[in-house]
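The other protein chains are all here in position, but one chain of the complex has been omitted.
A and B label the chains in the order they appear, each numbered from 1.
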Amino acid sequence: MTDREEKISELIKNELNNVDFFIAYGRGYDPIHVKPLFVYEEKDLDDLVMNIFCIHNNASYLKTVKDKKVGIVVKGCDSRAVVQLIQEGLINRDNLRIIGIPCTGVISIKKLKEKMDISRVTEAKVESDSVIIKTSDEEKRFEKDDLLADKCLWCQYPTPVIYDHLVGETIEPSRPKELEYKIVEEMEKEDLNVRFEYWNKELSRCIRCYACRNVCPMCVCQDQCVMESRNPHWISLKSNITEKVMIQLIHAIHLAGRCVSCGECERVCPMDIPIFKIKQKMNQIVEELFDYKAGIDLEATPPLYTFQVEEAKIKEREW
Amino acid sequence: MVMSMSWFIPENEFDIFVKNLSKKRRLFVPVKENSIVRFVEFKDGIKPYFEKQATSSAKNTIFPQTETLFRFEYKKDPKDLKKFSVEISETIEAPETVVLGTRPCDARGFLVFDKVFLNPKHPDIYYQNRREKSLFITMTCTDPEPTCFCKAVGSSPADSLGSDILITKVKDGFFVETITEKGEKLLNELNLKDGDAYSKEAEKVKDEANEKLESPFDTKGLSTDILKLFNTNFWEKELAHCLSCGVCTYLCPTCYCFNITDETSDSEGERIRTWDACMFFHFTLEGSGHNPRPTKAERFRNRVGHKFSYFPDRYDGMIACCGCGRCIKSCPASVDIRKVIIDLKEAANESA
Partner (left out) sequence: MAEEKKEAKIVGFLCNWCSYGGADTAGVSRFKQPTDLRIIRVPCSGRVDPLFVVKALESGADGVLVSGCHPRDCHYSEGNFYARRRLEVLKRFLPFMGIDPNRFEYTWVSASEGQRWQQVVTKFTEQIHNLGPAPKREEKSDR
């Protein structure tokens, strides 16, 4: 166990009496796969890890455990989801114990997979700005930045925005904010019909597993979701492209002004569909129009839950 | 089962072999798109990808995610507009199909489907028609991954059960052997070279492949262990991190559950069969509003129970899991079904 892991472990031990369980990170089936670890008793802590592969947003589980007292380990990006949920009155701050982890970035398994065969990794370690991955037949060294999840490259919240305990020193944001909507801007260089066909192609792979929705910390309707509702009949059960596009439009529209940019929707997609782009476009619009970012301020109101009589940035329709 | 006959395809002639297969019939091959591999219909310009196990299984080739069972149209009686009649047109689509590049686990998955859909008392004609007209060309799995556990469920990396033709990569090309009559008939059409000279080399490759894997657990007694833990909180704790999405079931070569709905617009529509997943809340939601499996713990218990207990109990001990490991590799929360089984056996032992 590293020092940081020892500290987290110690804090959880001390807090375990105050909560029903703690959600931390645990060892997965190989060195690069980490799983959200539910700690019910001290011995569950044996599996605890806190490393560069802890990409999951543990706040994804909060919506399903509303009536419980829960402890949670969060990175900066994850903490925004906690703030947003509290802000919307969907969870109760008093039922939460939060351990914050200042973070300098986590690794995207998909990016790693593009660079090497990751099916038999035996060891993974970080040495300053490099990541070293050992497999049964080779050892590869990568620049850390080449493997980081997109969201880490423009991260403005390396330190959690809400916590009871902070493990480690506060980290000042050092990544360029300009990169935030780069993936959106790249897309917008293309013509409308190219974009139309791009989404038809990418989304045709969708298998309607709803992983993007289930993992989304802000998708709080869960079992009552309109994507599956038969009445009203928003979408049929067919696996046509129209349905698949509709699913993403529903998700994006329901997240307008609420999405905390954790990128989990895209990470979990088993068909590798770049759906985070869609969410980022929505976030860009909300930021431009309402000068607002979700999950920063506990007292704020999501922009689509309110209005201004004179809108500063919406031009009156001229006709 | 027929006497095994063998052929050989030199490395540089494999593309021609693929092309020839696609003549006169529908051919599915694994194709890499972004970082994933899935089975799609072959056409010119498509580059098949055989290096790694496909991300999704090949079940869509004969069990499409959506299939139309029939179409219907309401027609008004022009003389009495209050009267309607319904016209129904059947839609059974079953073109001749070849699936190239399955792994032994993919092919075995269909044996589970067969038990359910080809039950002699009530065969499913849609599945039956397509199954009869489909042929599977499997590739020996020379490079099983650490997530593979086919040996635990009675298979192996060179298992030919469920396949019609087995291809094994040897040094200079591909050794091809027929497993079924259907397979032999197809290969006879294709004018391939004799493969006898390579059979020894191929056997060696297969033996080595089989030795590469170990079995992570023993299925003995598993069925009763699952039932023993049925009403315990084992499931809730073990699967607390499950997201209750459909990744595992939809990528699984053996998960066959489906839903049937009428999708109507205006006066016409179709009755469709679509994939469904026991991990979804709506899967067991009853008309009354009651749900016998309200949380993900009960739902995952069903997934494990169905594969390792209820299904084998009902169908002569056949385990409804082919050990491909897709559910482990693609799970967004890193749920590992092997670990669930190992833990549940331990928990059942403790409770005994």
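Rule of thumb we're sticking to: a residue touches a chain if its C-beta (ideal position, glycine included) is under 8 Å from a C-beta of that chain, and two chains touch if they have at least 3 such contacts.
Computed from a prediction, not measured in an experiment: that's the story for all the values here.
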From B:N20, B:Q65 or B:Q128, residue that would touch the chain that is not displayed: B:Q65
Given A:V194, A:C221 or A:L298, the one touching the chain that is not displayed: A:V194
Residue of A:M1, A:C221, A:I285 or A:L298 touching the missing chain in the full complex: A:I285
Chain not shown, touching residues in chain A: 184, 187-188, 192-200, 204, 226, 234, 239-242, 245-246, 249-250, 252-253, 256-257, 278, 281-282, 285-286, 288-290, 303-304, 307-309, 311, 314, 316-317, 319
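By definition in this document, only the chains that are shown with their structure count from here on.
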Chain A residues touching chain B - in the complex, by the definition given at the top: 21, 28-30, 33-38, 40, 56, 60-61, 110, 113-114, 117, 119-120, 205, 207-211, 213-215, 222-223, 228, 230, 236-240, 264, 267-268, 270-274
Contact footprint of chain A on chain B as seen in their complex: 33-36, 38, 52, 55-56, 65-66, 145-147, 237, 240-241, 243-247, 249-251, 259, 261, 263, 272, 274-275, 277, 280-282, 328, 330, 332-336, 338-339
